[in-house]
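Omission of a single protein chain aside, the complex is shown with its protein chains in their original locations.
Showing chain A:
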Amino acid sequence: MAATGNKNINAKLVLLGDPGAGKSSLVLRFVKGQFVEFQESTIGAAFFSQTLAVNDATVKFEIWDTAGQERYHSLAPMYYRGAAAAIIVYDITNQASFDRAKKWVQELQAQGNPNMVMALAGNKADLLDDRKVAAEEAQVYAQENGLFFMETSAKTATNVNDIFYEIAKRLPRVQPAQNPSGMVLTDRPAERAASATCCS
C-alpha cells in the first residue's frame, strides 16, 4: 500500500470528549453534511467511514464516534488503541469540557499510539457570545502538547472539513503494515470484557 504515487491510506480515527461537546455533530457534518440542533446522546460508539482525497493520497477514515457519557469511559481504550488519529472535542462555551479534553490528551499520550495525530477541536464556535474558553488559551495548550488546534462549528460547518483534511495531510505517508481491514480494536484478550463494567 505504501507505494509511491496515489496512495490509499486506511486510517482509524477516534473522537473523544465530554457529552454534548459535539463529537457526533462534527462527524455527521463531515460524513453526511447534516446538522440537527438537538443531537441525541450517542450510545456506546457509532462507526462511520468517509474517504478524503488529499494531494498525494486517498485517505479512508474509519471513524469511531465514542459516547462521552461516564459509563462508557472504560471502553475508550478499545477505540483509541491502534488509532492513527484522534480528535479531542470540547465545547467553547463550557470550561469543564475543556478541562476534560486535557485529561483525554493526557490519557492518549500515556496509553495511545505514539505516532497518533491528535487534533483539538473547540466546537460550537458559532456561539461567540457564550464563549468561556479563550481560543488563545487552547492554542497555547495545543502547541505545548504537540496537537494542532482549530475552532469548529458543526452548525455552520466552519472548519469541519478542514480539521479532517488537516489530519489526512499529517498522517504518516509510509504507514507501518497496518491491517487493511483495520481489525485491531484491542490487543488484549477478552479479559477486558469482564472488567468493562460501569464503574471499574
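Assume a contact is a pair of C-beta atoms (placed from the backbone, for glycine too) under 8 Å apart; a residue touches a chain by one contact, two chains touch by 3 or more; residues count from 1.
One rule holds for everything that comes next: contacts and distances are computed from a predicted model.
For the chain of the complex excluded from view, the name given in UniProt is "Vacuolar fusion protein MON1 homolog" [choices: "Trafficking protein particle complex subunit 2-like protein", "Anaphase-promoting complex subunit 2", "SWI/SNF complex subunit SWI3A" or "Vacuolar fusion protein MON1 homolog"]. Touching the chain that is not shown, out of A:52, A:78, A:117 or A:133: A:78 (per the contact rule at the top).
In the full complex, chain A makes contact with the omitted chain through residues 19, 24, 28, 31, 40-48, 65, 67, 69-72, 75, 78, 181-183, 185-186, 190, 192-194, 196-200.
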